[in-house]
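Heads up, this is only part of the complex; the chains shown haven't been moved.
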Amino acid sequence: MTDPTTSPSPVTTDGGAVIPRPRPGDPEITAEVVEAHGLSAEEYERVLGILSRTPTFTELGIFSAMWSEHCGYKNSKRLLMLLPTEAPWVIQGPGENAGVIDVGDGLALAFKIESHNHPSAVEPYQGAATGVGGILRDIFTMGARPIAVLDSLRFGDLDSGRNRYLFAGVVKGVGDYGNCVGIPNIGGEVFFDRAYDGNPLVNAMALGLMKREDLIKGEASGVGNPIMAVGARTGRDGIHGATFASEELSEDSDESSRPQVQVGDPFTEKLLLEASLELIRSGHIVGIQDMGAAGVTSSASEMAGRAGSGVELEMADVPVREEGMTPYEILLSESQERMLVAAKAGREDEVRKILAKWELEAEVIGAVTDDGYFRILEDGEVVANIPALPLTDGCPTYEREGIEGEDVKEARRRDLSPVLEPEGDLTEPFMRLMGSPNVASKRWIYDQYDTTVRTSTVVRPGSDAGVVRLRGTRRAIAATTDCNGRFCWLNPREGAKAAVAEAARNLVCSGALPTAITNNLNFGNPLKPHIYHQLREAVLGMAEACSLFETPVTGGNVSLFNETDGKAIYPTPVVGMVGILDDVDHATRAAFQVEGDSIILLGETSEEIGGSEYLYREHGEVAGEAPSVDLLAERRLQHAVLGMIQKGHIRSAHDCSEGGLAAALAESAVSGERALGVDVQLHARIAPVALFFGESTGRVILSCSADEESRVLEIARSHGVPAQLIGRVGGTASPFSIRAPRGSIEIPVETLRERYFGTLPELMAQTAAEEVR
Amino acid sequence: MSRFDVEVRIKPRPGLLDPQGKAVHHALESLGYDGVSEAKVGRLIALTVEAGSEADARDRVEQMCRKLLANPVTEDFSLRVTEAPAVTDGDG
Amino acid sequence: MKVAVITFPGSNCDYDCYQALKTLGGFEPEFRWHRDEKLGDVDAVLLPGGFSYGDYLRSGAIARFSPIMEAVVEFARAGGPVAGICNGFQILCESGLLPGALLPNESLLFRSYDVHIRVETVRTPFTSAYERHQVLRIPIAHGDGNFHADDETLAELEGDDRIVFRYVDADGSLTPEANPNGSAHHIAGIVNASRNVLGMMPHPERAVEPVLGSTDGAGLFTSLRRHLEGAMA
């Protein structure tokens, strides 16, 4: 570190005129070097235009990170502009570390989802752990205290040891990190399909609560204000992670050419969380931002960009973990548990004192300037000097060609009528379906997550959405993540609508009014026309659904290039939705509660089997038309259900999704404190395979006392929602029985319960091998 | 065939953050033990294996390490092989 | 009644304990910082759950050297009631106030769900409001909850009626499946020989309001209140 008395004054005037000299030992800037930094010829031209000279190696690294897809959104920005982002309750829309909505009683909720797909593919435990760490920092940098996390996961099928290893490692990583920091996990999802072989998806969502007036932004304003590095030291972790996250994986991806994996330190995160919140409340700072992807570079330049100011940073003053780090390495390191803070001039010691209380460091590494430049010094020598605004906002954006892929067209045209032929006793395929890891209970996952810390969790994972109360008010918040990638592959626009609709339905079934979403667009390589087509269509579908449900998008994340050896994942636009319960007593669960209660089915069941779990498990296929989505019908359904819950007419509500009506009934039957049988008679004359296992959207299974039955049917009718009394909840000794005109299912409920809860533990028991590390 | 005691020493790779080492270092300092300039925390796996020779034992355990015991992305390992019955460490 | 809730770096149930005391009433909870050297004028001490110092070396190993722990040990030796929950239990074992140690769960997985525990003795300041053999439903959330002690110690704990809670099934039976972590003798909580220091893995502070799904943990705090009232009267 330089002696502070001899280092130059950080605020220089007319700094824009300074031309940095190449550092001794830096590689020369050649076409190959530019290409290795992921910049196209056209983009490099633009760099030259901005600088009016050749960039130094350090500058090239900075542009490369900032103009990567991960930071620059170059292939998605134009599409993202199509999403609705406004509503009276939105306090902060896209563009900040997290979106913020008003939840009443003077409180605001910050929430956001973030992916850590590539790091998790390389090192599942640390990749997932640091993913949770990053999203928590996004929340507490807004001034909000994290109150819940959710995780949305995708893996290849579990018959592969590698996939079991990834799954086990990711779950342990998500768990260990959140458990240690002390944030309850309240839900998520997991989906297994060969399309995610080699490209697991790990999306983590976090929610945080604050008083409205405590909201703070990531801005570096006020000329002369010091910029401070806070928290952990900088090492050589994940250098170029942002660029790396924007590339395809290939065969030799695990080789040592890889950037150093980032190791999470949740203990330091917990201290950083407390210190940051204390710092924000203290009034000693003007802005704070997580050093996430592209580390110091993106946090400092974005803070300057947002404030319309400049920054000057001295690399020799950055606390480092290792000797001999170059400015390039320091700037691009993605070491975890660090923050960048713009403090008020003269309050440096107060800032240090707060950090020291939490056993953390804070060092002044530069200052806010007024010349609009992002300037980097090394021992007083300028090594990079770039106009901040063009760097953050000048990244070229592209609209690309999009055409539907031929393979999808063909899959959609597949004649599925033979699939619908089986009739009669369908208990066996039903039990196989219940043994699919996509349908079976996810308890194996969430038993590893602390779900009750903070003593506010009202509905834990295992129902339709998680619910946390807001202490000191009557209110509660519900949250869910949803997306069916198969539907999105078959029809990205309908699939994205279905994801939004399912998320909203899950919230409504839990008693909440859907309020806003965050989203994570996980796709393949957008330079390929069929992928770009998926991306555009999915965004359009999401936009349409969000507009109709009045659930604006307040933020999100884009993860492209999820391909291995040219094979892309399903388009997977994960929707993370939050909702509000005015009264925590409205919290409703999926499980049947009382023997003798009436079971009512809302919504329409069509003869659809396309894209279903049944088709994948029984026939190994992903084909046919994705289930259609009728957004208006969906909205009527949701209004009806929410009304019934708020008036206290029903005792349980559950959305039908993977595995269809039969699976949904089974879940309601066995997921309560005691498993209860059901006696259901269906009258629809459609093929029983479609009736039982088809995944028509827009359906909900309710239970209510017999006294409420006619009122519930009446409310449904008044909303124009199809509703049928289909049977009764049985006792603990009753069978699980569904009869229909052309088929039936009958099984002891205990056997069903064992299958439902036993599947994942049994599959994962074989994983002991990989778990012992 | 003879029996060999193999001690597998697994350490975090250099350059990687080692939160455990950091915590130990910090704790030793606050207990007043100065003069500790570095602390790293890793794992120790002690195996007893049947093998034809020492080289063979080493070979097999190296394989186990690569396949299962050590995580190649985050850890380095090294082995110590001795013929069993192991001499007890007189140095503890 | 003043109850000190100790916050170590990495504690994450300190606030939950504080809230439980507030919610149940009759207590004046106060936080104490690990660097504090004095407890001050308090009637009882709670060591909350969490991951003090990340539990990176061994659970509770580093926290027990915190300055405040000297005061806690002194308070306990003088007969003051001290309860350690989860990480607090681990810290008490490490500091020698309680015997034994908490090893990694047998499954090697973090376990978080509601368990049933049976009240084995009501002869403690923390359990007098329960019935003997009452079955409680209370959440656990831990990776290292596998209680271990040598045979002699276990015999002593059994013989002196110092096992406070055992993991059981809903009907109160000691089935193997009911033991979530492999604990010796199904032990979920113990007291020291003078019965004023309790350590337990389950989280009673998470089961004190109907909205949280169970109120079975409340008895622990009402017992303590009753005990302190008795001591004052």
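Chains: A, B and C, in written order; residue numbering restarts at 1 for each.
Here, a contact is a pair of C-beta atoms (placed from the backbone, for glycine too) under 8 Å apart; a residue touches a chain by one contact, two chains touch by 3 or more.
Small disclaimer: the values here were computed from a predicted structure and weren't measured.
For the full complex in this file, the chain formula works out to A x1, B x2, C x1 (one representative per kind shown).
Convention: only the chains that are shown with their structure count from here on.
For the interfaces A-B and B-C, the C-beta contact count is higher for A-B. Centroid to centroid, with C-alpha atoms defining each point, subunit B and subunit C lie 35 Å apart.
Residue positions of subunit B with contacts to 2 or more other chains are 19, 22-23, 26. Chain contacts: subunit C has residues 53-54, 56 touching two or more partner chains. Every residue of subunit A that touches subunit B in the complex is listed here, in rising order: 122-123, 126, 232, 235-237, 254, 258, 260-265, 267-268, 321-322, 335-336, 359, 769-770, 772-773.
Residues of subunit C touching subunit A in their complex: 9-10, 12-13, 15-16, 19-20, 49-51, 53-56, 108-113, 139, 141, 143, 203, 205-206, 208-209, 211-212.
Every residue of subunit A that touches subunit C in the complex is listed here, in rising order: 172, 175-176, 179-182, 265-268, 270-271, 358-359, 446-455, 457-458, 469, 471, 584, 771-772.
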